[in-house]
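What follows is a set of notes on a single structure, which appears directly below.
For this depiction, one protein chain was excluded, whereas all remaining protein chains were kept in their positions.
Chain lettering (A and B) follows the sequence in which the chains are written, and residue indices restart at 1 in each chain.
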Amino acid sequence: MVGTASPDLKELLAMSNIGKAFAGIPALRNASLHVAAGEVHALVGQNGAGKSTMIKVLTGYVKRDSGDIMFDGAPFEARSPQDAQAKGISTIYQEINLVPYRSITENICLGREKRRFGLLDWGSMHDEARSLMGRFKIDIDVRKPLLSFNTATQQMVAIARSIGFKAKLVIMDEPTSSLDEREVKVLFDVINQLKASGISVIFVSHKLDELYAVCDRVTIMRDGQTVKTSSMKAISKIELVASMLGRDIAQVSKSATAFGGRKGNAGETLLQADNLSAGHKVQDVSLSVKRGEIVGLAGLLGAGRTETVRMVFGADKMRSGNLKLADKPFQPQEPIDAIKAGIGFSSEDRKLEGIIPDMSVAENLTLALMPQLAKAGILDEAQQRKIVEKFITRLGIKCSGPDQRIRELSGGNQQKVLLARWLAMNPKLLILDEPTRGIDVGAKAEIQTIVKELADQGLGVLMISSELEEVIEGSDRVVVLRDGRSVAELSGKKISEAAVMAAMAHGDHIAPEEKA
Amino acid sequence: MSDATSVKAMSTGQSNLAPFLLKNASLLALLALIIFNVLFTNHFVSIQTLNVNLTQVATIVIVGVGMTLVIATGGIDLSVGSMMAISGAIAPLIFLGTAVKIGEIHIAVAVGMIVAVLAAGAFGWFNGWLITRFRIQPIIATLVLFIAGRGIAQVSTNGNLQPFKLSQFQWIGLGRWFGVPVQVIIMVLLVIAAAWVLKRSLFGRQILAIGGNERAARLSGIPVASVKRWVYCISGLCSGIAGLVVIAINSSSDANLVGLGMELDAIAAVAVGGTVLNGGRATVTGTLIGALIIQLVRYTLLSNGVPDDVAKLVKALLIVVAVWLQRQGRS
Partner (left out) sequence: MKKSAILSALSSQGVLIALALLILFGWLRYDNFLDPFNVTSVLRYNSMFALVALGMCFVIMTGGIDLSVGSTAALGSVVSALFSQHGMLVGTLAGVAAGLCVGMINGFVIVKLRILPFIATLAAMLAANGTALLLAQDQSVSVSYDGTFVNLGQGDLFGLPIPAWIGIIAYIVGSIVLNFTATGRTVLAIGGNEDASRLMGLPVDRVKFMVYVLSGGLSGLAGVILASQFGAGQPIEGVGWELFAIASVVVGGTLLTGGVGSVGATLAGVMLLGLIFNVLNFENGLGWISLSAYWQSVIRGLFLLAVVILQSRLTSKEATGAT
């Protein structure tokens, strides 16, 4: 399956049979990546596909367990990202890893300063910074601090820094995630210039249009393995999406209606969101959730799904749009407003925004319920215990008891506790952001069953999942987001892998004729 | 890790001795100190020794209670000493009749004490307001009042010493109930109350949740800003009480000296007591134990002929070792 570089281009990087496991769990299994000199190579895959581990292995951030790396015709071993940089591989991270308050010049030259008479030679350092930025046709005052420029320019500075370090390969990790269209164009110009001067680029992105606009070839990863390498010209968007999701395109088109959507008894409309927007990431999203209905929110990474539901929950500011809850205008300023209105929200980031690691299962489970458990400010421990034990049994939470610290539980059980945190509130609407990410198969099925049962009892559920089966099998309705816009809404028999993938890929749910 | 192994690891983990020792290191250290003194220090086992030591730590612990709550939210309060000075300045201004004349001395004392403590509480609330409203780091926000607070106390008394001899007031620092110094009783009550609040009350749970994971706390509907403001307010109130105790002991109020350096003593007691300085885990009894350890180490050294200056060196070492041990225990 793995393609080779076109014969006229010299191979710059060859990573073969890379294996890496974290605490016994394999993150990479025989993965490969081949990049030719002077090409822009896309690296794509869903969450957990192994892209970032692959890059970390390459840049010496983690040590691989097995496999070979050849770079520029010689075996390559980086001890650290600095070492990789010194040897010609620079990485430009998603959250820009520069020093915000320092000038452009410093950010470009830190670590290889020019000196004169033992002191820094600012004149020639500024000149160098200016000329590097000038290559991108960017004429700015290089003495100003980095943070006075927009993200796009900051990214250019990061690229200029790597060129200053004589990089032969530049890795860009989702470089366009916070750029607007015009800025993306500038970035693409820069990438093309890099290419023209013989520098290779590994381009990690989830935005399909961009891949086709700027990349020469693509490597698709899934479950820690390399699924496919192809030239961009030879692969259609739908094929690309299918490979990422582990579907065979031929099968997908045949069995377009193989999966029927869940059929619940949808009641009156609970949540109505119209034309929500906030910054680049959410531009125009509309959706609704009815009582007893599970609405799946599908889309590639960076499509604006999480940002959308956070607005609904009052966790992030909404710029414009209309929200209605049970036909009444609803404007949550803080999560507490949404909670009082009967909404629960389980974040995608269990560690950062979910669990309180040092607290017990019981304390975590009753975190949102606490005010109701307290009489005159004193917690009713007996009542708390009763509720906690009820949910431990009901959701099958495996722990030594309510007093065990939640950090000691497995991911699946932590997730169940967080689910119980909201169920204990008896909410009307439950928002689940990646409820089954990173948990084992058994717990996953249990959580899915629980969610379905709850919907049967009248709960409205808005669920984000990057797993296609979960969205398709679990939802009454699927709303597809693409680049911050809701582009399709599918229900009943229309919910199919093909339709959802088509919407993700092209922005509408009618499968296109191209390359069929 | 699969569920089965994690549960198993948990059940076998309890028989392990090392975590138990680390967890109770401060208590064990205190016990060791007491045993050492019983064996080697003359006249250690006496009510007087007990009272001397408890009286010495009382103000530190009273302030330390508020400090523990503040640190539990992941913050810090540098202004406690200045708030003690403010409270210590205001009370005599009222009960000595300098600021307002209240005829009946009992009422004057009562009003003086209440106003003094409330004033300190209000300043504490101001700290919390700065921190939550402007998102200023606690260390700087409370630095403002650290500097200005003592000035306010000095200005309101014009820098003068306010001497008094007033049994209606001084019971709080010199009196005894059933042979126990009053400030020790206040200290014990405050420790019990705060330990109970942390364990059993909604407010305590909210404090620990904020310190443990502020983002998760907010997403679970905890009013983060208001909880923080109250915590700093409580720190102010505790400092206010401690200020009254100090001036009662001294029979005078000197705005230049009341509570000087208290912030560091209180933070040291909290750290030695085992409260994590990043927030999320707190033990008020630990703070009491921490203060007792620091005091008892000093007492032990002094009563065995070691100069006070060396005792300071030992205290410094104690703080570093205690915090370093905590680090090891967690990683």
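By definition in this document, contacts are C-beta pairs under 8 Å (C-beta built on N, C-alpha and C of every residue); 3 or more make two chains touch, one makes a residue touch a chain.
Quantities reported herein were computed from a predicted structural model and do not represent experimental measurements.
From the set B:L33, B:L50, B:L118 or B:I136, the residue in touch with the chain omitted from the display is B:I136, counting the whole complex. Only one of A:L13, A:V35, A:A78 or A:L98 touches the chain withheld from this view, namely A:L98.
Among B:F95, B:W125 or B:F146, only B:F146 touches the chain left out of the display. By the touch criterion stated above, the residues of chain B touching the omitted chain are 76, 78, 130, 134-137, 139-141, 143-152, 154-155, 158-159, 255, 260-261, 264, 267-268, 271, 277, 307-313, 315-317, 319-320, 323-324, 327. Touching residues on chain A toward the chain that is not drawn are 80-82, 85-86, 97-102, 106, 110-111, 113, 115, 119-120, 122, 145, 147-151, 154, 178, 279.
Just so we're on the same page, only the chains that are shown with their structure count from here on.
Centre-to-centre separation of chain A and chain B, using mean CA positions: 45 Å. For chain B in complex with chain A, the residues that touch the partner chain are 1-4, 6-7, 9-11, 200-203, 205-206, 208-209, 212-213, 215-223, 280-281. Residues 23, 313, 315, 334-336, 339-340, 345, 347, 352-359, 363, 367-368, 370-371, 373-374, 377-379, 381, 398-400, 404, 408-410, 412-413, 421, 440, 443 of chain A are the ones that touch chain B when the two sit in their complex.
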